[in-house]
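Here the complex is missing a single protein chain, while all its other protein chains stay put.
What follows is chain A.
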Amino acid sequence: MSASILPLHRPVGAARSARSTSSWRRVDRRLGVALLVPAFAVFAVFVFYPLGKVIWLSTQGTDIFGQAAGFVGAKNFVTLFSDPHFGETLLRTAVFCVAVVAGRVVVGLAVTIPLTMTLRGMPIFRALLTSPLVVSVSAASVAFAAMLSPANGFVNSVITGFGGTAVPWLTSTQWAFPSVIAVTVWGSLGFTVLLLLGAFGAIDRDVIEAAHLDGAGPARTLWSISLPLVTPTLFFIVVTGAVEALTTFGQIQILTGGGPANSTSTLVYTIYTSAFGAGGANFGMAAATGIVLFVLVLGLSLVQFGLLEKRVNY
């Protein structure tokens, strides 16, 4: 049952004359429109206008100052899709999105499930493991860049200290992409753990006890009772995680600058380099790429709500 702040309908059966009802409807309509105006104004300024501008820009050529320099139709999109590097970027973006979301769910659950146990000192562990939540993306990226630095970084110092060979974490095409994914998953871990702790904590203890009385072991209880009951939270993590992954920028910029050899350059990063990167100012191409990203995010969200939500137990 839902409750709204304002009554959406007048009580049925209110005795009013036809004239009076018609007059009320008119007032209702005006009030409704008036109440929508602020929301519409905000959306118009911050969503509809920029969206319209981006669509318009995507049909424009640009001069070296980034100013629109004439209608070019779909040329920017044709250029984009005929560039073999764009296909690689799309694939890389998809892999990044899937890896980050999967990592977020799997690592989030792996960290959270032990934290649900009632042990002495557990609040300290919970606080520690949710602490990435308060670290900004840029600060974390700078710290990881220092730790993963090829010669003087902490991680390689430990590896070589134990007789191993230094790993080019951020400087080889083989390692840079997984490294950026790992840092992104770490960055979102605090929030994921916090959400899952809340979800597991909200499970009715009676249900768990009933499962135990029926002979279910911890693994069976987790798989058949606890996990299904936290699916709304998992669904939220998947949807928001996918959108966040598709729009990831800060850690790529700080850790690798899209390199080496473009191996960490995702769709949103190419938008930045087209518009603001070295010698960029190609706002037409950036806008066209932005529209592709918009369509992808929209499509992915629709698919998630259409398919995944059916498996969620509310």
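Definition applied: a contact is a pair of C-beta atoms (placed from the backbone, for glycine too) under 8 Å apart; a residue touches a chain by one contact, two chains touch by 3 or more; residues count from 1.
Rule of thumb we're sticking to: contacts and distances are computed from a predicted model.
The listed options are "ABC-type sugar transport system, periplasmic component", "NADH dehydrogenase subunit E", "nitrile hydratase" or "Heterodisulfide reductase subunit F", and the UniProt record of the chain not shown names that protein "ABC-type sugar transport system, periplasmic component".
Residue-wise, the contact with the chain that is not shown comes from A:I64, picked out of A:L31, A:I64, A:V158 or A:V207.
Within the set A:W24, A:F154 or A:F276, the residue that contacts the chain not displayed is A:F276.
Set against the missing chain, the residues A:S23, A:S131, A:T173 or A:S301 yield one that touches it, A:T173.
Chain A meets the missing chain through residues 61-67, 69, 145, 149-153, 168, 170-174, 176, 256-262, 273, 276-282.
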